[in-house]
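I'd like to ask you about the structure that follows.
Missing here is one protein chain; the remaining ones are kept as they sit in the complex.
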Amino acid sequence: MNNIKTIVLSNQEISPGYFRMKILAPGYNKLASPGQFVMFRVQRSLPPLLRRPFGIFRMGFMPADCDNMPPKEFIELIYKVVGSGTEIMQGLHQGDPVELLGPLGQGFDLGEPDEEKILVGGGIGLVPLYMLAEKMVDNSNVSLLMGGRTRDDIITVTEFERLGVGTYVSTEDGSLGEEGLVTRVLERKLEKSPHATVFACGPMPMIAAVQKICLQYDTPLQVSLEALMACGVGACLGCVVKGAGHTDVDPHYLCTCTRGPVFKAEELDWDKDEMTVRTSGGCR
Amino acid sequence: MNNIKTIVLSNQEISPGYFRMKILAPGYNKLASPGQFVMFRVQRSLPPLLRRPFGIFRMGFMPADCDNMPPKEFIELIYKVVGSGTEIMQGLHQGDPVELLGPLGQGFDLGEPDEEKILVGGGIGLVPLYMLAEKMVDNSNVSLLMGGRTRDDIITVTEFERLGVGTYVSTEDGSLGEEGLVTRVLERKLEKSPHATVFACGPMPMIAAVQKICLQYDTPLQVSLEALMACGVGACLGCVVKGAGHTDVDPHYLCTCTRGPVFKAEELDWDKDEMTVRTSGGCR
Amino acid sequence: MMSDDKIIQPSLAVEIAGLKLKNPVMPASGTFGYGEEYSRYLDLNQLGAVVTKGMSLHPKAGNNVPRICETVSGMLNAIGLQNVGVDAFLEEKMPFLQRYDCPVIVNFFGNTQDEYGEVAARLDDVPGVAALEMNISCPNVKHGGIIFGTDPKAAFAAISLVRKRTSKPLIVKLTPNVTDIQVTARAAEDAGADALSLINTLTGMAVDVKTRKPRLANVIGGLSGPAIRPIAVRLVHQVVQAVQIPVIGIGGISRAMDALEFLIVGAKAVQVGTANFVDPNAMATIIRGLEEFCRDEGVADINDLIGSLEL
Partner (left out) sequence: MMSDDKIIQPSLAVEIAGLKLKNPVMPASGTFGYGEEYSRYLDLNQLGAVVTKGMSLHPKAGNNVPRICETVSGMLNAIGLQNVGVDAFLEEKMPFLQRYDCPVIVNFFGNTQDEYGEVAARLDDVPGVAALEMNISCPNVKHGGIIFGTDPKAAFAAISLVRKRTSKPLIVKLTPNVTDIQVTARAAEDAGADALSLINTLTGMAVDVKTRKPRLANVIGGLSGPAIRPIAVRLVHQVVQAVQIPVIGIGGISRAMDALEFLIVGAKAVQVGTANFVDPNAMATIIRGLEEFCRDEGVADINDLIGSLEL
């Protein structure tokens, strides 16, 4: 875990409103595990004041520029433009200075080899699942159920396929893949593979629905959550979610940044639908 | 007077720390007169919150792109990077959106034709004098006394020469022209031309010294002043200077933005040296 | 929404203390001069109202310079309430405003209770003056310079007196620099205010670390601009709950979104201050933005938004 001042290597729109940013990130390949995140800062700029949390989509090494130089390490973020911070991010160019705090948080538990793995991604929620798939695909049967509102929200599925992941796409408007919610696909899938483990990331209503289904099939579930974060390191206590056993009289909160962002379903309190991140759009 | 949303045409460093920015500015050639200024805003960015005042260095028309189009009108600013706003300005590129409120304020009184005119510019204070020279050079003998701390502060003198203005350069460290203060050059000049009119713009100590000299030689003087400005249009009353006859008991303030920035020396209160703009550097 | 439900032209009109406004947007006193200064950039007839620079019985020269200073997302000012005085205002400034079809709200202040009363009286029968806005963030020279607005008793007394001397709608403008604004708000209501406006600036200070001098000649000034908005929204929320009379929200508004925060917590109208300096067209843009928001959200009448906060 580190705070590094670094630079953008590339930043491209990959689907309307979705951008993919490659950042020079020495040390990450050794440190980061699937499901972890970074706190990203556009240097010197204010607003935004606070850093923004982003999952790590992928990491790797760039070919060295010349023989004597070590290859350059990078990470890739994929982000959706939703507010003031991501609006500024989309304007960044190669060479622009940025800061990364990370890798942060607890990632996915990879589970047992050979066990079947089902990844469920909703829109931008797909991001943390790619590195997870990379790690698991060698010794497990991995499939990805990818959902979105329209085909614009279906991103990087080909890359999962290239890994050897079986993919199923659904969109709410039917503009790509099956028409409907990804959770319907999940139900069908679990009918056939009740002993799989599910890994889900996406909007809160999707995650809540996935949890209900997994409970019903008694399938182990890990979810990656979003929360408003100020520090990302457990210092501000701003990012909590309700843990299992939470009641109003005896509240029980867990920091998403240090205990998560990935939780086992049983660690969380699923009674309340307030568990949603009330996102903002407008805190200029 | 207008508020226009427009774009940068070019932005280049012309001497260390000094930039010249060309901006598309429909209407300015008809409206603006020498000594007027604009309130400049880097669009959508915050900070800086407030607009920044800048004199108009020059205006003109760019050759039309094609036959049916009217030629493009532009203005040029020259600015010195001193703080948060000008730091952002130096990063602007061709095509970047900006806003101009202007032309604002009272410019120079051109005086009588044939009368000798002496322009005194200190560093960036040179800016409003160029358009003034342009207007006067046809029917008056115009000379420019240009001073700065080092040769880096001596800008655009060649352009004045090209107009037919006689120029005298002095620097405090002797790195260009005569070594010493520009006011010494002015004294020598006034010995020879006591009936000239003087037009001065520069740092406050320079202006104060010029005023003393002109008083001594009984030479008419117009000065262009700087003041901290919020609105530029007379609404905030933030930009006042002490007018002639000002006393603590009976204060008399004039708005620099509407009654100035150019004042005749006799309109102002020269007793107090507090008349300086306490500039900032740090109001991030 | 179904397409035949579509709101073509949402109504933005609001009413404050009997005053009918085309829309809830007006300038904040001291940031719009006497109206004339901005009339080249903005059609005053678009505005809900015009609010003038604060007026006193006698002309006031204001403070020494520097009077302003930019801060992070805000600015400090210590103008010192410079103004031409109520008589010159009526003679030189009011005729210009009377040409417009836009209610004129005259902001005023005094250093004593009697001065407050006297200015109000002089404005009472002036045609075109739609309402008075009484600025109580002014030092009470009779009582050791304590600000009227921070002392509920002094505020009550001054407002009661003014109430007697004017038949115009009386808006009292509150200062945020108090422990409990609900107390001042209730005092103002009890004294006969028809409406409240808030907030005035928060007191602040900045130092030039190189010269070790305050950045303002007056040392302390008033903080305004986007930086203070969360404080202003909180105070308006609290005042709305404390009084029956309408409230006008002020503080850091520069976009329609910002204005909406105030309306949703219960302000009947808003004033735009510092944002005018940044963009002379800010109020027109805000008005358009409110209209758009209502249209997008299916709100036929902006009054339906006012106080719609869900707790």
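Order of writing sets the chain letters: A, B and C. Residues in each chain are counted from 1.
Keep this in mind: a contact is a pair of C-beta atoms (placed from the backbone, for glycine too) under 8 Å apart; a residue touches a chain by one contact, two chains touch by 3 or more.
Keep in mind that this is a model prediction, so the values were computed, not measured.
Considering the whole complex, the residue from C:206, C:269 or C:282 that touches the absent chain is C:206. Note that of C:243, C:257, C:284 or C:300, the residue touching the chain absent from this view is C:257.
Residue-wise, the contact with the chain that is not shown comes from C:150, picked out of C:150, C:166 or C:281. Within chain C, the residues in touch with the undisplayed chain are 71-74, 76, 150, 177-180, 202-207, 209-214, 219-220, 223, 226-231, 233-234, 237, 252, 257, 260-261, 264-265, 293, 297, 308-311.
With the whole complex as reference, residues 1-3, 41, 46-51, 99, 101, 227-241, 250-253, 274, 277-278, 280-284 of chain A touch the missing chain.
The rule is simple: only the chains that are shown with their structure count from here on.
Distance between Cα centroids is largest for the pairing of chain C with A. Computed centre separation for the pair chain B/chain C is 35 angstrom, with centres defined by C-alpha atoms.
Each chain gets a centre from the mean of its Cα atoms; for chain A and chain B, those two points are 54 Å apart. Shown for chain B are the residues that touch two or more other chains, namely 46-47, 284. Among the residues of chain C, those in touch with two or more other chains are 72-73, 226.
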